Each structure stands twice: as C-alpha cells, then as structure tokens.
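I have a structure here, written as structure tokens, and I will follow up with some questions on it.
Excluded from the complex is one protein chain; the other protein chains are retained at their positions.
Now for chain A:
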C-alpha cells in the first residue's frame, strides 16, 4: 500500500492526464455495461417504443407487460415460460448437488493425501477441462440413446455433471488445503473417527468453498444450450436457453418478450458470478497470479 502513494501524488500534478484516464475508464465501462443495460431497458418498453425508428435511451412508459406475457403464457398458447424456468432450475440444482458431493470427496483426496497417482490425476483434470465439449455431442448422444435417456432431463443432469466436475475439483482443492491440518489432528487426538472429522471439522470449514464451487456448477448447467437442444425433443422439457432460441431467428422476432426472458435468465447468473469471480480467476490462471 505504501508503494502506491508516490505514483498517486505524481498523477495529481497532471490533471490533463487524469481526465484522459477517467474518460478512457468511462468509455470502457460504457462498452462493457451497455448491452446489459439495453437488454433491461428494452424489456421494459412497450412494443411501439421498441419498434419506433428512433430508439429512446430510457423507456418513456415502462411496462412489465412482456414479463407478464412470458410468465403467464399469453405469448404462445399452451407454452408457459415458468415451466422452462422450472426445468432449468431442476437440471441446474441436481447438477450442483451431485457435482458438489463428488468434487468434495476428490478435492479432499488431492489436498489431504499424498499418493502415487496424485500428480497424474491433477494433470488429467487440466487436460479434460480443455476438451472441446462440442466434440462430445455425437458420442454423448449415442450414450444417451443407448441408456434410454433421450428426451429426459436426467440426460442433461448427467452431461452437465461431467462438464462441471473437473473445474469444481480444481477450485475446491484450494479450499480444502486452506483448512489447517492441526484442527483435524487435534480432533483425532480427542478420539474422533475419520468420518467424524470429515463431518464436524472439515465440512463446516470448507462450506464457503463449497458454495463458490456450487455457483460455478450452477452457471455451467444454467447456461448450456447445445446439448439441451440436441438431447431434448418435447417442448414441455425444454430448458430456458432452448426455449429462448425458439423466440427469435424468425422474421418477426418478438424482441420485447425475448429481452424480458433474457433478463430473467441473466440476472441470477450475474448475481452469482459476482460472488465467485475472484475464485474463478485464481482457479483458471492456477497459481500464475501470486498474492
């Protein structure tokens, strides 16, 4: 901290440079945030404002009509967005539970034990994270067909479990390693069994890490489009992303409802993401950034 005072003082002496820096900062902020703002703003505009030839920067007569249409199913007869929402929540929720449990076991193994294949396992985790998942659509489609899971939500849960697990283990092992080993040893001396130590000492201390990892798994499952598009056939089993692709791409895209659906879809992701982004960075650059 002490080191930063010197350049700050020198910056204060040149107001022109400061203004340039701040302007650049505002431009970057506008470029990054504008599409998100425009999505929300459009979702609140009545149709005549959306399709006017001069777009308004702020909705003149904000309305929740598009949200109401989407959630109550007025848009297309017999199709309710609430159902798609529920499907997405089910799939993402199941993925989170399963991958959290399995990742915790594996992370404990690599963070607490030193065994022969430990390094090989870590290298494998890195490699499988880089597999182009799009390349696995065909063989996974085959597997889902043969298991008789085609056109079911478990087909997606299973697939997303595989996709989220490698990074979840990678992320969680740091949290397990950060729990002081002395605590476990003290519990062991007090006569606690391995299972008790795991449940009463390690688990509560790793819980925040488990939350962060769960959020990552949730986002993975929530955002996925291609597999959901390929594995699900019946409309009432669509997840949100698939349902949304059916609202546009035609000649007369209903932009109002599309933007309302996009907003409903995006906001939870943004909230969750902001909670864990620090962890995501350190997980991805894996030790390259120190301090």
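Going forward, a residue touches a chain if its C-beta (ideal position, glycine included) is under 8 Å from a C-beta of that chain, and two chains touch if they have at least 3 such contacts; residues count from 1.
Note that contacts and distances are computed from a predicted model.
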Using the UniProt record as the reference, specify the protein name of the hidden chain from among "Sugar ABC transporter permease", "Phosphoribosylformylglycinamidine synthase subunit PurQ", "Cytochrome c oxidase subunit 1" or "ATPase". "Sugar ABC transporter permease"
Absent chain, residues of chain A that touch it: 3-4, 6-8, 11, 21-22, 24-26, 28-33, 35-36, 38-39, 42, 50-55, 102-103, 105-106, 108-115, 117-118, 121, 123-124, 126-128, 130-143, 145-146, 158-159, 161-163, 165-166, 169, 177, 181, 194, 219, 222-223, 225-226, 230, 241, 244-245, 248-249, 253, 255, 258-259, 262, 265-266, 269-270, 273-274, 277, 281, 284-291
